[in-house]
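Only a single protein chain was left out; the remaining protein chains are all shown in position.
By letter and in written order, the chains are A and B; residue numbering begins at 1 in each of them.
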Amino acid sequence: MKPILLLQRLLHLIPVLFGVTVIVFLMMSLTPGDPAEIMLANQNASPEAVVSLRHDMGLDRTLSARFVSFATNAMVGDFGVSLFHRRPVAAVIAERLPATIELSIAALLLALLVAIPLGVVAAVHRGGVVDRLATVGALFGVSLPGFWFGILLLIGFAVQLRWLPVSGAIDFASQPPHVTGFLIIDSVISLRLDSLANTLAHLLLPAVTLGLPMAAILMRVTRASMLDVLRQDYIVFAEAKGLTRRRILALHALKNALLPTVTVAAIETGSLLGGNMVVETVFGWPGLGRLVVESIFVRNYPLVQAAVLLYAVTYVLVNFLADLLYTVLNPRVRM
Amino acid sequence: MRLKRLVIAAFAAAGLQLAEAQPAELRIGFTLDPLTLDPANHRSRETESVLRTMYNGLVAHDPAMKLVPEVIEGWSWIDPQTMDVKVRQGVTFHSGEPMTADDVVYTFTRILTDGAIGGQTSPRKSLLGPTKSVLRVDAATVRFLLSDPWPVLPAMLTFQEVVSKSFAEKAGAAGMATQENGTGPFKLVQWRRGDSLVLERFPAYFGGAPAIAEAGKACIDRVVIKIIPENASRVAALLAGDVDIVNELPAHDIRSVEANRNTKVMAVNGTRTFFVALNNTRKPFDDVRVRRAANHALNRQLIIDKLLNGRAERLNGVMSPAAFGFNPSLTEYTYDVKTAKALLTEAGYANGIDVTLDADGPQKETAEAIAALLTQAGIRTKVAVGEGSQVRAKWAPTSKREGDMWITSWGNGSLDPTDIFEPTLQTDGRGNSAFYSNTELDGLLAAGRRETDTAKRAALYQQAQAIVNRDAPWIFLWLPQDLYGVSARLTGWAPAASGWLNLRDACVQ
Partner (left out) sequence: MISRLLGLLPGWLARLAVLTILGFVVMAVFAPLIAPWDPSATDLFRRLQPPAWMPDGGWDYPLGCDALGRDILSRIIYGARVSIFTGIVVVSLATLVGVVAGLAAGYIRGPVDAAISFLVDVLLGFPYLIFAVGLMAMMGPGIANLVLALAYKEWIVPCRVVRGETLAARETEYVEAARALGASSATIMGREILPNILSPVIVVATVRIAQVIILEASLSFLGLGVQPPTPSWGSMVADGRAFILDAWWVSTFPGLAILLLVLAINVASQAVRDALDPHFHD
């Protein structure tokens, strides 16, 4: 794959990021509601206090001044100060990011682990029991409202059965020593099985709630593309040559069948980032999604701007990685 | 085979840890993560509640909400614009340094000076009112200089906590936000953002306000504050035994918590007055008869019984029964639909009126209940739910004053009338959303602000309440209790109206 095209793709990122920033800025500035007033609401503050807080927040500058200041600072990694935490935005986001990443990846892995084998089996034994069950299951998976399903899981497993914890990411007593900030990695690095078990117990319900719709979609995509591939001439040809079905599957079919799965997974990762918010709220997961929507409601502009930028970058990069993976899995495809 | 057993054992161990709690550990299920650990750089009640476990202030509240000195021995007014406080000796910061008058001066100067917190101004500056500056008089005395008389200064000092000068200067604004060095009974061990805080007992604690008797030997070594914003999850955690205290217990869950053998409900009278502001400057509520009709039309006790589980007190005015100068003999507007309709007819609205009730999200349910009841009496009410900031903007005294009714509240944490009466009912008060104006009332309030004789001051405010009761600028509602769910094994703890966690004497058996 030519490096020039790689560079082109990466450079394409920049105007997109700029566009995202402009849109977020416009939206926030067109949104009625004043963060200073919100922060002092219900606290019996005087109008002078609100005015001085606004000034302290830098909100009495003109819109263009604020935009320029934001953009120029963002380029050097300074995303300003969170209006509510009164600490640098980058620090606030960095604190909450690992939890969201862990949850998203767990959901993604869960989805892939369930979807790919199911999709393959369903396609290979088309019309069989697994196929029917998987298809019905997939239909359910995309039809379940996540917020409702999550609450039901919580009540069922955490409250009634008491098999799993009610909320949070980990119990204090089980915390592994801090190395990366990612609980699973830290647990493994420090060989703490109890930490790992505790983290996984906390992670299970939110990851299932988040990953189920994705698993459903990916299963159908895998099944459909597997069916497609199995029909291809070169497969029939290989069969004629006498290769066992297993080898055919493993060598040829799977690699090609997974291409659309990879692509769709990348696209759906975008929805994972956004779907985090509801799941994080229901399960009390200390992640970024919940923080971002709360920030929208209190007009914490700098944090929302930085977070949206982060989402955009992540989304584009993940898609880019997916494209790369695409070429690795199928060398016939030219970039 | 061995590996398998190891794995099973690990899971079993983890499972045990999931269920058990260490005996000397207190776990709290709390609604919101603190925004920062810097006591001077936030305006959040929840942050203050958490910080007060690690920091002390000059004054505190005792369980009866009376003001008591904490890290000072007392205060005295030199003149109406000068107050001295005597700094207590023997108070130590968690880092080991003793607290001195310099730390007190530094704490308040930091709050009062613009840009003193890493370029930011403390958002708590306005809580110090007309305080101009704070000076050290000698090693044990600190002086507060005011630009205007302000008798409530001691009560307002409960909103500030003392920080260490040397620590703050070394750590800077960024450090103060993420590290703590207070004088309080507990010190911070770990803060997992959005998830939990872990505190450990500070053995060299000076003991707290002497006026608050200790309940016994301190038995909690560690406190884990878990952040569980979702109501159902928080209550579920309590019922499952994962936590020992939860705050903001929804009124609806009282039944399940009481029914559970291991948990019970604890309540304290709140300090937030709820009311429906009526637009006194526009039809139909510019007519006092219509306003009185609205008061008669609402069955407040039914709403309290059904929606708040009986956990609120009906009010006939603005002030809480625990507040200074409360008038207990105000006339009640009894629930009487016939009288309401008669008053409406008298005012010329024999066919009833059509009005809109504004509310923000959290008040939606109450607003709908109120609207339904009012409609039965001929006041056909539609509910309009909006975002908090938008609704508040619509009802600001500087707005176009186009609304009909707004269900809202005003807090009175200091339990002093100046904090609530003036903003909400004085002409052009910043919280006067009824746009009510009565010059006689204004006179009484101004006099009360300056009156130093307690008895005379109380009488002035009682008179003021009678006027408001008569004029009915609002539909008077209620004062809800603050509800907490606690484990039955918890002793030595009671909720405070201020929302502070007061964990010094708490014990879990």
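Everything below uses one rule, namely that a residue touches a chain if its C-beta (ideal position, glycine included) is under 8 Å from a C-beta of that chain, and two chains touch if they have at least 3 such contacts.
Model, not experiment: these values are computed from the prediction.
Enquirer: Which shown chains does the hidden chain touch?
Expert: Within the full complex, the chain left out of view touches A, B.
Enquirer: Of B:Ala369, B:Ala396 or B:Ala466, which residue touches the hidden chain?
Expert: B:Ala369
Enquirer: May I ask which residue of B:Pro149, B:Pro250, B:Gly352 or B:Pro397 touches the chain that does not appear here?
Expert: Candidates B:Pro149, B:Pro250, B:Gly352 or B:Pro397; residue touching the omitted chain: B:Pro250.
Enquirer: Looking at B:Ile303, B:Leu343, B:Ala377 or B:Leu490, which residue reaches the missing chain?
Expert: Looking across B:Ile303, B:Leu343, B:Ala377 or B:Leu490, the contact with the absent chain belongs to B:Ile303.
Enquirer: Among A:Leu30, A:Val76, A:Leu161 or A:Leu191, which residue is in contact with the omitted chain in the full complex?
Expert: Hidden-chain contact among the options goes to A:Leu30.
Enquirer: Even though one chain is hidden, which residues of chain A still touch it in the full complex?
Expert: Residues of chain A in touch with the missing chain: 12, 15-17, 19-20, 23-24, 27-28, 30-33, 126-127, 131-132, 135, 139-140, 142-149, 151-152, 155, 159, 227-228, 231, 270-271, 273-275, 277-278, 292-293, 296-297, 299, 304, 308, 311-312, 315-316.
Enquirer: Can you list, in ascending order, the chain B residues touching the missing chain?
Expert: Listed in rising order, the touching residues are 231-232, 235-236, 239, 250, 252-253, 255-256, 302-303, 306-307, 361, 364-365, 367-369, 372, 383-387, 390.
The criterion applied here is as follows: only the chains that are shown with their structure count from here on.
Enquirer: What's the distance between the Cα centroids of chain A and chain B, rounded to whole Å?
Expert: Using C-alpha averages as centres, the distance is 37 Å.
Enquirer: Would you pull the chain A residues touching chain B in the complex into a rising list?
Expert: 32-34, 37-49, 52-53, 56, 81, 84-88, 92, 95-96, 99, 151, 154-155, 158-159, 162, 165-175, 193-194, 196-198, 201, 281-284, 286-287, 290-291, 297, 299
Enquirer: Spell out the part of chain B that touches chain A in their complex, as residue ranges.
Expert: Those in contact with chain A are residues 6-7, 10-11, 13-15, 17-19, 22, 33, 35-36, 38, 41-43, 45, 117, 120-121, 123, 125-126, 174, 177-178, 190, 192-196, 198, 224, 226-230, 232-234, 236-237, 239-240, 242, 387-390, 392-393, 409-411, 419-420, 423, 430-431.
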